[in-house]
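Following this message is one structure expressed as structure tokens.
With one protein chain removed, the remaining protein chains of the complex are shown where they sit.
== chain A ==
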Amino acid sequence: MADGGRIVVVDYHKGNLLSVARGLAEAGATAEVTDDTARIRAAAGVVLPGVGSFEDAMGYVRASGQDEALLDVMRAGVPFLGICLGLHLIFERGSECSPGTEWVRGLGLLPGSVTRLDAGRLKVPHVGWDQIHLTEHGRACPLFEGVPEGANVYFTHSFALAGDVGAAVVTARTHYARSFASAVWEDNVYGVQFHPEKSSAAGLKILSNFAGIVREREVRP
């Protein structure tokens, strides 16, 4: 059963989640940071944040049983937001792994892979404020309601969604090193490559839209 509008910020022990929780609270949501799978299953909304490496993160998520809990809530229609590494993990596979291995398996809810940005002429990591260009799907996406096309948001990453991610789920693209999907949406599952919790007013609007999506589902499940 959904639990009083509470949004769980999933702690997988790979970084600091204070600003995500704080951003949600400022957006009017009740946020709880936890690694407890029972709390994840009982949440009205789930945010999977993250920095760090795909392999490390998946290792913890599997060992702790969070993988099943996350897949269950996503399949049950609970509003879900993956941020940065949290976006990567919902896809099939990532190439960020130890030498000798080619791919690490992700949660696999959505088809596609996560690969390193190519440091050719441009610097990698892709660090700083860059624009999100909304697709037609993105202009209809409730997460981006009131967020202008071309808004600047904060990125910090070396890996990004690859070209095998289905165009139908892409809500925004950003052009750096290559043109990559910087946001996706399918049903109740949302993901963003950038950090809304570090993206000033535009980021706060996105978190507040997510809180609104969670509230809406509570009222009309």
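Convention: contacts are C-beta pairs under 8 Å (C-beta built on N, C-alpha and C of every residue); 3 or more make two chains touch, one makes a residue touch a chain; residues count from 1.
By definition in this document, contacts and distances are computed from a predicted model.
K.L.:
From the list "Alkaline phosphatase", "Imidazole glycerol phosphate synthase subunit HisF", "Extracellular solute-binding protein" or "PTS fructose transporter subunit IIA", give the UniProt name belonging to the chain omitted from this structure.
P.N.:
"Imidazole glycerol phosphate synthase subunit HisF"
K.L.:
Among A:6, A:93, A:126 or A:173, choose the residue that contacts the chain missing from this document, as touch is defined above.
P.N.:
Once the missing chain is taken into account, the touching residue is A:126.
K.L.:
Identify the residues of chain A touching the omitted chain, counting contacts across the whole complex.
P.N.:
15-16, 18-19, 22-23, 51-53, 56, 85, 119, 122-131, 148, 151-152, 154, 156-158, 175-176, 195, 198-204
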